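Note that one protein chain of the assembly has been removed; the remaining protein chains are unaltered in position.
Entry: chain A
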(Lines give C-alpha, C1' and ligand atoms only; values in the text may rest on other atoms or scores of the structure.)
Protein backbone atom coordinates (compact mmCIF):
# COMPACT_ATOMS: atom_id res chain seq x y z
CA UNK A 1 0.00 0.00 0.00
CA UNK A 2 2.88 2.33 0.70
CA UNK A 3 4.00 1.61 -2.81
CA UNK A 4 0.67 2.72 -4.19
CA UNK A 5 0.77 5.93 -2.23
CA UNK A 6 4.29 6.62 -3.46
CA UNK A 7 3.21 6.11 -7.04
CA UNK A 8 0.26 8.39 -6.59
CA UNK A 9 2.52 10.99 -5.11
CA UNK A 10 4.56 10.83 -8.29
CA UNK A 11 1.46 11.17 -10.40
CA UNK A 12 0.55 14.17 -8.40
CA UNK A 13 3.86 15.84 -8.89
CA UNK A 14 3.37 15.93 -12.65
CA UNK A 15 0.43 18.33 -12.97
CA UNK A 16 1.73 20.39 -10.10
CA UNK A 17 4.75 21.46 -12.13
CA UNK A 18 2.81 23.59 -14.56
CA UNK A 19 0.29 25.04 -12.20
CA UNK A 20 0.70 27.34 -9.28
CA UNK A 21 1.51 25.14 -6.28
CA UNK A 22 -0.33 26.15 -3.16
CA UNK A 23 0.56 24.97 0.31
CA UNK A 24 2.26 21.63 -0.37
CA UNK A 25 0.88 19.27 2.23
CA UNK A 26 1.28 15.65 1.18
CA UNK A 27 -1.28 14.38 3.66
CA UNK A 28 -4.16 16.52 2.45
CA UNK A 29 -5.72 15.08 -0.68
CA UNK A 30 -8.54 17.56 -1.17
CA UNK A 31 -9.01 20.92 0.44
CA UNK A 32 -11.99 23.25 0.18
CA UNK A 33 -11.59 26.75 1.47
CA UNK A 34 -14.60 29.03 2.06
CA UNK A 35 -16.39 27.60 -0.94
CA UNK A 36 -19.53 29.26 -2.25
CA UNK A 37 -21.73 28.33 -5.16
CA UNK A 38 -24.55 30.66 -6.01
CA UNK A 39 -26.87 30.37 -8.98
CA UNK A 40 -28.43 33.62 -9.99
CA UNK A 41 -28.01 36.76 -11.95
CA UNK A 42 -25.34 38.45 -9.85
CA UNK A 43 -23.79 35.64 -7.82
CA UNK A 44 -20.88 37.65 -6.43
CA UNK A 45 -23.20 40.21 -4.85
CA UNK A 46 -25.08 37.39 -3.20
CA UNK A 47 -21.85 35.92 -1.86
CA UNK A 48 -20.96 39.30 -0.37
CA UNK A 49 -24.34 39.48 1.33
CA UNK A 50 -23.98 35.95 2.64
CA UNK A 51 -20.56 36.81 4.01
CA UNK A 52 -22.16 39.82 5.62
CA UNK A 53 -24.49 37.51 7.49
CA UNK A 54 -27.58 37.41 5.32
CA UNK A 55 -29.46 34.12 5.40
CA UNK A 56 -30.19 32.01 2.40
CA UNK A 57 -33.91 32.65 2.71
CA UNK A 58 -33.39 36.42 2.67
CA UNK A 59 -31.67 36.15 -0.70
CA UNK A 60 -33.99 33.61 -2.27
CA UNK A 61 -35.49 36.26 -4.56
CA UNK A 62 -32.03 37.10 -5.96
CA UNK A 63 -30.79 33.59 -6.59
CA UNK A 64 -30.10 30.20 -5.08
CA UNK A 65 -27.20 29.78 -2.73
CA UNK A 66 -26.46 26.09 -3.17
CA UNK A 67 -23.27 25.93 -1.14
CA UNK A 68 -22.39 28.47 1.52
CA UNK A 69 -18.97 28.85 3.06
CA UNK A 70 -17.86 25.23 2.93
CA UNK A 71 -14.38 24.55 4.28
CA UNK A 72 -12.84 21.16 4.94
CA UNK A 73 -9.76 19.11 4.41
CA UNK A 74 -9.78 15.48 3.36
CA UNK A 75 -6.81 13.40 4.41
CA UNK A 76 -5.10 11.08 1.97
CA UNK A 77 -6.64 7.60 2.23
CA UNK A 78 -9.69 8.80 4.11
CA UNK A 79 -13.35 8.12 3.38
CA UNK A 80 -14.98 11.50 3.81
CA UNK A 81 -18.76 11.44 3.66
CA UNK A 82 -20.86 14.47 2.89
CA UNK A 83 -24.33 13.85 4.18
CA UNK A 84 -27.47 15.87 3.78
CA UNK A 85 -31.02 15.70 2.53
CA UNK A 86 -31.83 16.55 -1.06
CA UNK A 87 -31.42 20.23 -1.71
CA UNK A 88 -28.77 20.60 0.95
CA UNK A 89 -26.15 21.34 -1.69
CA UNK A 90 -24.08 18.21 -1.42
CA UNK A 91 -24.18 17.35 -5.12
CA UNK A 92 -23.21 20.90 -6.00
CA UNK A 93 -20.36 20.70 -3.51
CA UNK A 94 -18.93 17.49 -4.96
CA UNK A 95 -19.12 18.90 -8.49
CA UNK A 96 -16.99 21.82 -7.48
CA UNK A 97 -14.30 19.46 -6.24
CA UNK A 98 -13.50 18.29 -9.77
CA UNK A 99 -14.45 21.53 -11.48
CA UNK A 100 -17.64 20.29 -13.16
CA UNK A 101 -19.11 23.37 -11.53
CA UNK A 102 -17.06 26.46 -11.03
CA UNK A 103 -17.03 27.85 -7.52
CA UNK A 104 -18.52 31.33 -7.20
CA UNK A 105 -16.06 32.12 -4.46
CA UNK A 106 -13.43 30.22 -2.48
CA UNK A 107 -10.86 27.70 -3.59
CA UNK A 108 -10.56 23.97 -4.12
CA UNK A 109 -7.19 22.28 -4.01
CA UNK A 110 -6.65 18.70 -5.12
CA UNK A 111 -3.24 17.41 -4.08
CA UNK A 112 -1.00 20.32 -4.94
CA UNK A 113 -3.14 21.66 -7.73
CA UNK A 114 -5.50 24.52 -7.22
CA UNK A 115 -8.62 23.66 -9.22
CA UNK A 116 -10.34 26.98 -8.93
CA UNK A 117 -9.73 29.25 -11.89
CA UNK A 118 -7.77 26.62 -13.80
CA UNK A 119 -8.11 26.84 -17.62
CA UNK A 120 -10.34 24.16 -19.14
CA UNK A 121 -7.54 22.10 -20.69
CA UNK A 122 -5.58 21.90 -17.44
CA UNK A 123 -8.74 21.15 -15.53
CA UNK A 124 -9.36 18.20 -17.84
CA UNK A 125 -5.84 17.05 -17.14
CA UNK A 126 -6.52 17.10 -13.40
CA UNK A 127 -9.70 15.10 -13.92
CA UNK A 128 -7.86 12.56 -16.04
CA UNK A 129 -5.04 12.00 -13.59
CA UNK A 130 -6.23 12.95 -10.12
CA UNK A 131 -9.98 12.78 -9.63
CA UNK A 132 -12.47 10.26 -10.95
CA UNK A 133 -16.17 9.97 -10.23
CA UNK A 134 -18.93 7.42 -9.66
CA UNK A 135 -22.47 8.53 -10.43
CA UNK A 136 -25.84 7.93 -8.83
CA UNK A 137 -27.43 6.48 -11.94
CA UNK A 138 -24.19 4.84 -13.04
CA UNK A 139 -23.81 7.01 -16.18
CA UNK A 140 -22.32 4.15 -18.16
CA UNK A 141 -21.91 4.53 -21.89
CA UNK A 142 -24.83 2.34 -23.01
CA UNK A 143 -23.36 1.71 -26.46
CA UNK A 144 -20.14 0.25 -25.11
CA UNK A 145 -19.38 -3.11 -23.57
CA UNK A 146 -18.48 -3.47 -19.91
CA UNK A 147 -14.77 -3.68 -20.61
CA UNK A 148 -14.83 -0.62 -22.85
CA UNK A 149 -16.69 1.26 -20.15
CA UNK A 150 -14.15 0.26 -17.53
CA UNK A 151 -11.34 1.26 -19.87
CA UNK A 152 -12.95 4.61 -20.72
CA UNK A 153 -10.85 6.70 -18.35
CA UNK A 154 -7.68 5.01 -19.58
CA UNK A 155 -8.73 5.65 -23.15
CA UNK A 156 -9.01 9.34 -22.41
CA UNK A 157 -5.67 9.26 -20.64
CA UNK A 158 -4.31 8.05 -23.98
CA UNK A 159 -3.31 4.51 -23.03
CA UNK A 160 -2.96 2.17 -26.03
CA UNK A 161 -5.90 -0.17 -26.60
CA UNK A 162 -4.30 -3.51 -25.79
CA UNK A 163 -2.72 -2.19 -22.61
CA UNK A 164 -5.88 -0.55 -21.33
CA UNK A 165 -8.01 -3.60 -22.04
CA UNK A 166 -5.55 -5.74 -20.09
CA UNK A 167 -5.77 -3.37 -17.16
CA UNK A 168 -9.56 -3.17 -17.44
CA UNK A 169 -9.72 -6.96 -17.19
CA UNK A 170 -7.82 -6.86 -13.92
CA UNK A 171 -10.19 -4.24 -12.59
CA UNK A 172 -13.22 -6.22 -13.74
CA UNK A 173 -11.96 -9.14 -11.64
CA UNK A 174 -11.34 -6.80 -8.75
CA UNK A 175 -14.91 -5.51 -8.69
CA UNK A 176 -16.32 -9.02 -9.09
CA UNK A 177 -17.57 -8.92 -12.66
CA UNK A 178 -15.48 -11.75 -14.02
CA UNK A 179 -17.08 -13.15 -17.17
CA UNK A 180 -19.15 -10.05 -17.94
CA UNK A 181 -16.45 -8.12 -19.77
CA UNK A 182 -18.10 -8.35 -23.18
CA UNK A 183 -21.68 -7.79 -22.03
CA UNK A 184 -23.49 -4.54 -22.63
CA UNK A 185 -24.48 -2.46 -19.60
CA UNK A 186 -28.19 -2.97 -20.32
CA UNK A 187 -27.74 -6.71 -19.74
CA UNK A 188 -26.58 -6.12 -16.16
CA UNK A 189 -28.52 -5.61 -12.94
CA UNK A 190 -28.31 -2.29 -11.12
CA UNK A 191 -25.75 -3.52 -8.65
CA UNK A 192 -23.58 -4.92 -11.39
CA UNK A 193 -23.87 -1.72 -13.41
CA UNK A 194 -22.61 0.24 -10.46
CA UNK A 195 -19.72 -2.20 -10.16
CA UNK A 196 -18.87 -1.21 -13.71
CA UNK A 197 -19.12 2.45 -12.68
CA UNK A 198 -16.85 1.80 -9.73
CA UNK A 199 -14.48 -0.19 -11.92
CA UNK A 200 -14.32 2.65 -14.42
CA UNK A 201 -13.34 5.06 -11.66
CA UNK A 202 -10.81 2.64 -10.15
CA UNK A 203 -9.26 1.84 -13.53
CA UNK A 204 -8.46 5.50 -14.09
CA UNK A 205 -6.20 5.02 -11.08
CA UNK A 206 -6.68 8.46 -9.67
CA UNK A 207 -5.87 9.21 -6.07
CA UNK A 208 -9.23 10.77 -5.34
CA UNK A 209 -12.59 9.11 -5.96
CA UNK A 210 -15.77 11.18 -5.87
CA UNK A 211 -18.90 9.13 -5.31
CA UNK A 212 -22.18 10.96 -5.84
CA UNK A 213 -24.97 9.01 -4.13
CA UNK A 214 -23.28 6.04 -5.69
CA UNK A 215 -25.32 3.38 -3.93
CA UNK A 216 -28.60 5.25 -3.47
CA UNK A 217 -30.26 3.72 -6.52
CA UNK A 218 -29.56 0.16 -5.40
CA UNK A 219 -31.65 -2.31 -3.40
CA UNK A 220 -30.86 -2.31 0.33
CA UNK A 221 -29.20 -5.73 0.26
CA UNK A 222 -27.05 -4.91 -2.76
CA UNK A 223 -26.27 -1.54 -1.21
CA UNK A 224 -24.94 -3.18 1.93
CA UNK A 225 -22.82 -5.54 -0.11
CA UNK A 226 -21.40 -2.67 -2.16
CA UNK A 227 -20.64 -0.66 0.96
CA UNK A 228 -18.71 -3.54 2.46
CA UNK A 229 -16.87 -4.08 -0.78
CA UNK A 230 -16.01 -0.42 -1.04
CA UNK A 231 -14.42 -0.50 2.39
CA UNK A 232 -12.43 -3.58 1.43
CA UNK A 233 -11.27 -1.97 -1.79
CA UNK A 234 -10.37 1.20 -0.01
CA UNK A 235 -8.27 -0.70 2.50
CA UNK A 236 -6.59 -2.50 -0.36
CA UNK A 237 -5.99 0.42 -2.69
CA UNK A 238 -5.71 3.31 -0.28
CA UNK A 239 -7.83 5.71 -2.33
CA UNK A 240 -9.12 8.96 -0.95
CA UNK A 241 -12.89 8.74 -1.23
CA UNK A 242 -15.37 11.57 -0.98
CA UNK A 243 -18.79 10.02 -0.72
CA UNK A 244 -22.08 11.85 -0.99
CA UNK A 245 -25.18 10.34 0.54
CA UNK A 246 -28.53 11.22 2.06
CA UNK A 247 -28.57 7.98 4.02
CA UNK A 248 -27.24 8.51 7.53
CA UNK A 249 -26.66 4.82 8.15
CA UNK A 250 -24.57 4.65 5.00
CA UNK A 251 -22.64 7.73 6.09
CA UNK A 252 -22.01 6.26 9.52
CA UNK A 253 -20.96 2.91 8.08
CA UNK A 254 -18.58 4.23 5.44
CA UNK A 255 -17.28 7.48 6.81
CA UNK A 256 -14.03 7.99 8.61
CA UNK A 257 -15.40 11.48 9.00
CA UNK A 258 -18.76 12.94 8.08
CA UNK A 259 -19.73 16.44 7.07
CA UNK A 260 -23.41 17.08 7.72
CA UNK A 261 -24.92 19.65 5.35
CA UNK A 262 -28.10 21.61 5.74
CA UNK A 263 -29.42 24.34 3.46
CA UNK A 264 -26.06 24.77 1.78
CA UNK A 265 -23.99 24.98 4.92
CA UNK A 266 -21.83 22.38 6.60
CA UNK A 267 -23.24 22.21 10.12
CA UNK A 268 -20.87 19.66 11.59
CA UNK A 269 -17.77 17.73 10.62
CA UNK A 270 -16.68 14.84 12.76
CA UNK A 271 -16.28 11.11 13.14
CA UNK A 272 -19.50 9.09 13.10
CA UNK A 273 -19.27 8.71 16.85
CA UNK A 274 -18.70 12.43 17.38
CA UNK A 275 -21.81 13.18 15.43
CA UNK A 276 -23.83 10.53 17.19
CA UNK A 277 -22.69 11.24 20.72
CA UNK A 278 -22.11 14.98 20.44
CA UNK A 279 -24.38 16.50 17.78
CA UNK A 280 -23.59 20.13 17.03
CA UNK A 281 -27.18 21.29 17.05
CA UNK A 282 -30.77 20.15 17.26
CA UNK A 283 -30.93 19.51 13.54
CA UNK A 284 -28.08 17.01 13.67
CA UNK A 285 -29.44 15.52 16.87
CA UNK A 286 -32.83 15.00 15.28
CA UNK A 287 -31.19 13.60 12.23
CA UNK A 288 -29.14 11.05 14.08
CA UNK A 289 -31.89 9.80 16.36
CA UNK A 290 -32.97 7.22 13.84
CA UNK A 291 -29.52 5.98 13.07
CA UNK A 292 -28.67 2.35 13.59
CA UNK A 293 -26.58 2.92 16.70
CA UNK A 294 -25.51 -0.69 16.92
CA UNK A 295 -23.47 -0.31 13.76
CA UNK A 296 -21.94 3.05 14.52
CA UNK A 297 -21.05 3.00 18.18
CA UNK A 298 -17.97 1.02 19.04
CA UNK A 299 -16.90 -0.86 22.12
CA UNK A 300 -14.31 1.81 22.87
CA UNK A 301 -16.88 4.56 23.06
CA UNK A 302 -19.28 2.88 25.47
CA UNK A 303 -16.93 0.85 27.70
CA UNK A 304 -16.72 1.49 31.39
CA UNK A 305 -13.70 1.44 33.66
CA UNK A 306 -12.73 -1.97 34.95
CA UNK A 307 -13.68 -2.28 38.61
CA UNK A 308 -13.25 -5.91 39.27
CA UNK A 309 -9.72 -6.78 38.24
CA UNK A 310 -6.80 -8.65 39.79
CA UNK A 311 -3.35 -9.51 38.54
CA UNK A 312 -2.36 -13.12 38.02
CA UNK A 313 0.22 -13.02 40.77
CA UNK A 314 -2.00 -11.59 43.46
CA UNK A 315 -3.42 -15.00 44.34
CA UNK A 316 -6.85 -16.38 45.20
CA UNK A 317 -7.26 -14.56 48.50
CA UNK A 318 -6.85 -11.14 46.90
CA UNK A 319 -9.23 -12.14 44.16
CA UNK A 320 -11.83 -13.30 46.63
CA UNK A 321 -11.49 -10.13 48.66
CA UNK A 322 -11.95 -8.00 45.54
CA UNK A 323 -15.06 -9.87 44.62
CA UNK A 324 -16.45 -9.60 48.10
CA UNK A 325 -15.85 -5.85 48.21
CA UNK A 326 -17.54 -5.31 44.85
CA UNK A 327 -20.21 -7.93 45.51
CA UNK A 328 -19.62 -9.64 42.25
CA UNK A 329 -19.13 -13.26 41.39
CA UNK A 330 -16.33 -12.91 38.87
CA UNK A 331 -13.25 -10.84 38.30
CA UNK A 332 -10.98 -10.23 35.36
CA UNK A 333 -7.40 -11.37 35.55
CA UNK A 334 -4.60 -9.46 33.91
CA UNK A 335 -0.89 -10.09 33.59
CA UNK A 336 1.81 -7.83 34.97
CA UNK A 337 1.68 -5.49 31.94
CA UNK A 338 -2.13 -5.30 32.17
CA UNK A 339 -2.34 -7.90 29.39
CA UNK A 340 -5.73 -9.57 29.45
CA UNK A 341 -5.61 -13.18 30.67
CA UNK A 342 -9.16 -14.25 31.48
CA UNK A 343 -11.67 -14.39 34.26
CA UNK A 344 -12.09 -16.26 37.57
CA UNK A 345 -15.38 -17.16 39.25
CA UNK A 346 -16.03 -16.82 42.98
CA UNK A 347 -16.87 -20.53 43.50
CA UNK A 348 -13.61 -21.61 41.96
CA UNK A 349 -11.66 -19.03 43.91
CA UNK A 350 -13.40 -20.06 47.11
CA UNK A 351 -12.41 -23.68 46.56
CA UNK A 352 -8.88 -22.63 45.82
CA UNK A 353 -8.75 -20.57 48.98
CA UNK A 354 -10.21 -23.38 51.04
CA UNK A 355 -7.68 -25.80 49.61
CA UNK A 356 -5.08 -23.22 50.42
CA UNK A 357 -3.78 -23.28 46.89
CA UNK A 358 -1.75 -20.12 46.29
CA UNK A 359 -2.09 -19.96 42.53
CA UNK A 360 -4.94 -18.50 40.47
CA UNK A 361 -3.76 -19.87 37.13
CA UNK A 362 -5.46 -23.30 37.17
CA UNK A 363 -8.91 -21.78 37.58
CA UNK A 364 -8.69 -18.96 35.04
CA UNK A 365 -11.43 -19.29 32.42
CA UNK A 366 -11.48 -17.78 28.98
CA UNK A 367 -13.62 -14.70 28.46
CA UNK A 368 -14.68 -12.71 25.45
CA UNK A 369 -12.37 -9.84 24.66
CA UNK A 370 -13.00 -7.41 21.82
CA UNK A 371 -11.02 -4.54 20.34
CA UNK A 372 -12.09 -0.93 20.88
CA UNK A 373 -13.35 -0.48 17.32
CA UNK A 374 -15.77 -3.41 17.41
CA UNK A 375 -19.29 -2.26 16.56
CA UNK A 376 -21.90 -2.81 19.23
CA UNK A 377 -23.87 -5.03 16.89
CA UNK A 378 -21.08 -7.57 17.20
CA UNK A 379 -21.25 -7.47 20.99
CA UNK A 380 -24.81 -8.66 21.25
CA UNK A 381 -24.03 -12.31 20.68
CA UNK A 382 -21.22 -12.60 23.27
CA UNK A 383 -23.39 -10.66 25.69
CA UNK A 384 -26.17 -13.19 25.24
CA UNK A 385 -23.90 -16.17 25.63
CA UNK A 386 -22.24 -15.19 28.90
CA UNK A 387 -23.30 -13.22 31.93
CA UNK A 388 -19.79 -11.78 32.22
CA UNK A 389 -19.10 -8.24 31.07
CA UNK A 390 -17.28 -8.13 27.75
CA UNK A 391 -13.63 -7.16 28.07
CA UNK A 392 -12.32 -4.43 25.78
CA UNK A 393 -8.65 -4.63 24.92
CA UNK A 394 -6.29 -2.54 22.83
CA UNK A 395 -4.03 -3.70 20.04
CA UNK A 396 -1.47 -4.96 22.58
CA UNK A 397 -4.17 -6.94 24.39
CA UNK A 398 -4.19 -4.66 27.44
CA UNK A 399 -7.49 -4.53 29.28
CA UNK A 400 -8.92 -1.04 28.79
CA UNK A 401 -12.47 -1.39 29.99
CA UNK A 402 -15.50 -3.58 30.21
CA UNK A 403 -19.00 -3.54 28.80
CA UNK A 404 -21.60 -5.01 31.13
CA UNK A 405 -24.91 -6.02 29.57
CA UNK A 406 -26.64 -3.03 31.09
CA UNK A 407 -24.19 -0.66 29.46
CA UNK A 408 -24.67 -2.34 26.11
CA UNK A 409 -28.45 -2.08 26.39
CA UNK A 410 -28.28 1.54 27.46
CA UNK A 411 -25.97 2.46 24.60
CA UNK A 412 -28.23 0.78 22.06
CA UNK A 413 -31.26 2.52 23.50
CA UNK A 414 -29.52 5.89 23.80
CA UNK A 415 -30.05 6.06 27.59
CA UNK A 416 -27.46 7.39 29.98
CA UNK A 417 -26.12 4.75 32.34
CA UNK A 418 -23.45 6.31 34.46
CA UNK A 419 -25.29 7.84 37.36
CA UNK A 420 -22.01 7.84 39.19
CA UNK A 421 -23.59 6.53 42.34
CA UNK A 422 -24.32 2.95 41.47
CA UNK A 423 -21.38 1.29 39.82
CA UNK A 424 -22.54 -1.49 37.62
CA UNK A 425 -21.20 -4.77 38.80
CA UNK A 426 -21.97 -7.76 36.74
CA UNK A 427 -22.44 -10.55 37.38
CA UNK A 428 -23.90 -10.17 40.88
CA UNK A 429 -22.37 -12.23 43.65
CA UNK A 430 -23.76 -15.71 44.16
CA UNK A 431 -22.10 -16.58 47.42
CA UNK A 432 -23.19 -14.79 50.51
CA UNK A 433 -20.88 -12.22 52.02
CA UNK A 434 -20.64 -13.98 55.33
CA UNK A 435 -19.40 -17.20 53.76
CA UNK A 436 -16.64 -15.36 51.97
CA UNK A 437 -15.62 -13.39 55.00
CA UNK A 438 -15.65 -16.50 57.14
CA UNK A 439 -13.52 -18.41 54.69
CA UNK A 440 -11.08 -15.59 54.40
CA UNK A 441 -10.73 -15.36 58.14
CA UNK A 442 -10.25 -19.06 58.58
CA UNK A 443 -7.67 -19.36 55.87
CA UNK A 444 -5.97 -16.22 57.00
CA UNK A 445 -5.36 -17.71 60.45
CA UNK A 446 -4.12 -20.93 58.84
CA UNK A 447 -1.80 -18.93 56.69
CA UNK A 448 -0.57 -17.10 59.76
CA UNK A 449 0.11 -20.36 61.48
CA UNK A 450 2.05 -21.64 58.50
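The rule is simple: a contact is a pair of C-beta atoms (placed from the backbone, for glycine too) under 8 Å apart; a residue touches a chain by one contact, two chains touch by 3 or more; residues count from 1.
As a convention for this text, contacts and distances are computed from a predicted model.
> Can you work out the missing subunit's protein name as recorded in UniProt? Choose among "Acyl carrier protein", "(2Fe-2S)-binding protein", "Electron transfer flavoprotein subunit alpha" or "Proline/glycine betaine ABC transporter permease".
UniProt lists the chain left out of the view as "Proline/glycine betaine ABC transporter permease".
> Which of these touches the unseen chain: A:152, A:180, A:215 or A:287?
A:152
> Of the listed residues A:202, A:306 or A:350, which contacts the missing chain in the full complex?
For the chain that is not drawn, the touching residue is A:202.
> Sort through A:169, A:224, A:307 or A:398 and give me the one touching the missing partner chain.
Among A:169, A:224, A:307 or A:398, only A:169 touches the chain that is not shown.
> Residues of chain A in contact with the chain that isn't shown?
3-4, 7, 98, 100, 124-129, 131-133, 135-137, 139-143, 145, 152-153, 156-157, 161-163, 165-167, 169-171, 173-174, 181-182, 200, 202, 204-205, 210, 236-237
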